[in-house]
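Heads up, one of the protein chains got dropped from this complex, but the rest are sitting where they should.
We call the chains A and B, going by the order they appear; numbering starts again at 1 in every chain.
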Amino acid sequence: MKKNRIYIGCLTAVMCIIIAYASYGMLNKGQEEKIYPISVIVDNSSSDRWFAFREGLKQASRDYHVQLNIVSTGELSNLEEEKLLIQRESENGAKGIIVQMCDGEGEEIFTQVQESAGAADILLVETDVQPEGIFPAVIPENYEMGRMIAVSIKEDEKELTGKKIGILMGHKERLSQKQRLKGFLDEMEDTGAEILWQITDNDIVQSKQLETAEILVALENDETERAVDLLTESGIQSCSLYGVGCSEKNVYYLDKKLIKVLIVPNEFHMGYQSVAIIAARLQDHMASTQNSVVSFLVVRPEVLYEEDIQKLLFPLVQ
Amino acid sequence: MMRKKKLLVVIMAGIFMLFGCGSVTDQPVKSIKIGISVYDQYDTFVGQMMTAFNSYATQKQEMTGITINVEIYNASGSQSTQNEQVESMIKEGYNVICINLVDRTDPTTIIDAAEKNNVPVIFFNRELVEEDLGRWDKLYYVGAEAFESGIMEGELAAEAFEEREELDKNQDGIFQYIVLEGEVGHQDSIVRTEYSVNTIIQKGVPVEKLGYAIANWNRAQAQTKMSQLLEEYGDKIELVLANNDDMALGAIDALKAQNIPQKDWPAVVGIDGTDVGLEAVRDGEMIGTVYNDKEGQAASMLELAYTLATDGDISSIAMMEGNTIRLPYIKVSAKDAGAFTPPGAAGY
Partner (left out) sequence: MNRIKGYFIRKKSEYTGSHRSYSIQMTISISFTIVSVCSVCFLSIMLYQQFVNKTKDITIERTEQVLNQAAINLEDYLRNMRRISDAMYYTVIKDKDLGYESMGEEMNLLYEANKDNLISIACYTNEGMLVAAAPVANQKENLNVTEREWFQEAVSQMENFHFSTPHVQNLFDDPSYRYYWVISLSRAVELTNDGKSTLGVLLVDMNYSSIEQLLSKANKDNTSEYFYLMDSSGEIIYHPKQKLIYADLYQENNLNAVRYDDGTYEEVFDGERRLITVKTVSYTGWKIVCVTPITSFQMGITDMRFFMVMLVALSLLTVVVINQLVSAQIAKPLQKLNGSVKEWETGNLNSDIYVGGPIEVEHLGRALRATVAQIRQMMQDILVEQEEKRKSELDALQSQINPHFLYNTLDSIVWMIEGERYQDAVFMVTQLASLFRISLSRGRTVISVEDELKHAGNYMNIQMVRYKDVFDVKFEIDPEILCCCTIKLVVQPLLENAIYYGVECMDGEGEILVKGYRQDEDIYIEVRDNGLGMPEEEVRQLLKENHRVRKHGSGVGLINVHNRIQLCFGELYGLEIESVPDEGTTVRIHLPYICYSEKTRDKLEAGKWRGQ
């Protein structure tokens, strides 16, 4: 009799547990997915150059159900400013922060940035920091991009000896810029070309200075735009421009053949991938933190409208 | 005894069920979200206004320490897209929504959605009719007085006609003009055209309308239309009244494309004072433009949005009249273009 009662008791308990589980399941179905707020901090956030990147971010935020928060920024030129932003976003509840570091070298950067990030996960985009790999990063092949500019120049120019080259760089502390420059210089070694000058985004450029160079190399989207603007404004036709960029303006200039070769990193991929990785990390903290490398295209005006290239280059929805 | 236990278990299960669903998280207080939908992000004026708005927002958040997130959506010329964007903005919890209407006569869906969810809406640049604006007390408008720009454009043209005789190419004392109009039915294009022509006449300059074309505020279209008009009227055109700078520049593009020397160009007047427009005025390609204070509008809109989002006192905002903020236009003629600096950024 006693055994019987125990059986019945067990059965009842099991039933109750099942009922509780089922009702819990029914009630919680809608809230299964947790929506993580993710903040994005990039230099000059409203710039056109981020258009494809933002598209990627938005698409991924839909696919991975994260709440995207692109922080409005102007020029981000120093680490302190950036750390403040990171800290503020973290305090405002961001679980993940996708950040383009404007500067970063030395061991202490990890602890500093992590400190300001608090509990939030950090993911780097566009540029890594030195030493590489302390944060997960989604970055274009910066070194290769620089190298490919040089390769394109070599293709175009039969004789490079004595050619005068001017280089326009973005933020000079940024690792991506250094890597691109290094890639370019490494490839240009032994060609006999002369690097006439290097200027960064803070320097004021006169069109006269541009004229001194025969070949202009711009390592950053905004610099490429600036170079074209300066060239068209002053009507200089003598120098050919090789640049990195992805804004529509740059594509237009390429189409107009004002740019000879445009290196276009797949920024849509970069945006998508960064959210995908950080969402995976937020859902599972053990997820691998491998760096993700984003490819790029070498585009010349002749191939601009080729199917594969136009699919990547032009934003679909306007 | 056993039955009691059973009852207890059932009650426990019930309680468990009841509490299973209640979990509410608090929103972070220290940030506001502003959603903007523009009718077309390729519109130069709106684009530059957005750039200004963004930079003011960045400055504002540095000053106040409150995060301001600005998200700009592009309705790409479709009112239904814009309506959907507003809905998704409301769903995502934006504090304030700024709308640059695609179809200024059809804000009903947006107003209804906003009112239902109690999200204040600031309309800008494209003014909706007063009846619509009065439908709910949390609707605002930031812009300028459309007729003022027409008057100023007329004044600019009239002044130029009087000062520079060479503009009257056929020396008949009559200003032969063409008009490049914006969108069909758009209030700004109607008002600007109307008032500019009337002002010229009021100023005592006789005019003759040669033709007009609709170029949808668009530079490339204006260029095409201008080429066609040039083909038709050629040298007879003495004045090009464009409803905005983009179209004025399109006309200039057409003139350039036909390799007409600049001294033989008709007088081109625009409105808006976009960067490229001002540049063209400085270069003497345009005889003038009417500066539409985009920085001022952006600043006022930000101030208003910020105040609304932080439950501040909106009556303290400069130039607030009822539910509207209207900023004055400024005439920029070729003479003073060099010295002209946009006034809008006063507060920053």
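Here is the rule we go by: a residue touches a chain if its C-beta (ideal position, glycine included) is under 8 Å from a C-beta of that chain, and two chains touch if they have at least 3 such contacts.
Just so it is clear, the model here is predicted, and its values are computed rather than measured.
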{"item": "Residues of chain B (touch criterion as defined above) contacting the omitted chain", "value": "6, 42, 44, 76-78, 80-81, 184, 214-216, 218-221, 223-225, 227-228, 246, 249-250, 253-254, 257"}
{"item": "For chain A, the residues touching the chain missing from this view", "value": "1, 4, 8, 11-12, 15-16, 18-19, 21-23, 25-26, 29, 55-56, 59, 63, 248-249, 251-252, 255-256, 266, 268-269, 272-273, 304-305, 307, 310-312, 314, 316-318"}
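To be clear about the criterion, only the chains that are shown with their structure count from here on.
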{"item": "Averaged-CA centre spacing for the pair chain B and chain A, given as whole angstrom", "value": "31"}
{"item": "In the complex, chain B residues that touch chain A", "value": "2, 5-6, 9-10, 12-13, 16-17, 20-21, 23, 28, 30-31, 33, 41-42, 50-51, 54-55, 57-59, 61, 65, 67-72, 74, 76, 92"}
{"item": "Interfacial residue positions of chain A with respect to chain B in the complex", "value": "5, 8-9, 12-13, 16, 19-20, 23-24, 27-28, 31, 45-46, 67, 69-74, 88-89, 91-93, 317-318"}
